[in-house]
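Written below as structure tokens is the structure these notes are about.
Missing here: one protein chain of the complex. Every other protein chain is in place.
What follows is chain A.
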Amino acid sequence: MTDQLVWRPTASWENLKSRAQQLAYVRGFFAERGVLEVETPLLGRHGVTDVNLEGVAAAVDAAGVSGGWLQTSPEYHMKRLLAAGSGSIFQVARVFRNGERGGRHNPEFSMLEWYRVGFDDTELMEEVADLVCGWLGCDRPDVLNYRDAVRAIAGFDPMTIPPHDLYQICQQWLEPEQLAGMSRDDCLDLVMSFKVEPELGRARPVFVTHYPTSQAALARITSKHGFPVAHRFELYISGLELCNGYWELTDPVDQRQRFEQDNRRRRAVGKPEMTVDQAFLSALDAGLPACSGVALGLDRLLMLKTGAARIEEVLAFPIEHA
């Protein structure tokens, strides 16, 4: 059958109804807790600098703005609202990530992102558990730090393993010539994807916490057992990565350095550098209140709710049929 003949939705009506119920549940959850719903641009002037995130370039031509990007996350705009004094906020946003299509990925997807002023990562994890377990009816998650997760499942210490040994381990998936240009984090991601992740949250949900600082993104960094760690957490249920949260970085100097570092990495792997969003940095200069924030994949949450094996079972029209 050719693609143009497929006009019907790939999701069942039952799953599409469950999607509507999930949205109502989420809005009710935050209304009850007094968290304000906001909407920020899906179409922004800037993309992100993250080396592993590709935005979808737009072709805007209006008000002197040309080009633009479909946003990979509403994070920068929401942080500008926080800096402007919004208090705790949430958003259900469509976000876009180029090149991502698979059983758990569609280049356009629904993200629930929220920020809690005054919360640290531990408090926000409690709220994530309330939201997720309240909807799925699952057990409350265990908490496992990144180092222990890798040690327990992959059998080595990600903080101390010598580069040569890590390369050796990675050769079960990649040829030596493929490994040549890979950073330590790329190698750890490989182990995480193929070895650790499938085992996470099998028996009951689990939060993975305290990532290596090189994988901090926008998280605060503190020290744990003599190693600097990032206050970043992810929730896994049945091997599915559901959310990514941070005790947010509020230091504009540190943030600038991370953007520059991202662009250096992009240059090193031959990707175009991204223009840094100065409005976002100005917001940080003005002062982002101490807060924690998290982004949760609503399509994946719905996959867990409905028992779907692939994301297209919960999407009306995945990209091939969109």
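Convention: a contact is a pair of C-beta atoms (placed from the backbone, for glycine too) under 8 Å apart; a residue touches a chain by one contact, two chains touch by 3 or more; residues count from 1.
Throughout what follows, contacts and distances are computed from a predicted model.
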| Hidden subunit of the complex - UniProt protein name among "Electron transfer flavoprotein alpha subunit apoprotein", "Carbohydrate ABC transporter substrate-binding protein, CUT1 family", "Phosphonate C-P lyase system protein PhnG" or "Elongation factor P" | "Elongation factor P"
| From the list A:Asp185, A:Glu199 or A:Glu273, which touches the chain that is not on show? | A:Asp185
| remark: Touching the hidden chain, out of A:Ser88, A:Ser110, A:Thr209 or A:Asn244, is A:Asn244
| task | Check each of A:Leu36, A:Leu53, A:Cys138 or A:Ile221 against the chain that is not shown and name the one that touches it. | result | A:Leu53
| field | Of A:Arg33, A:His105 or A:Arg151, the residue in touch with the unshown chain | value | A:His105
| For chain A, the residues touching the chain missing from this view | 50, 52-53, 99-105, 173-174, 178, 182, 185-186, 188-190, 192-194, 197, 215, 217, 234, 241, 244
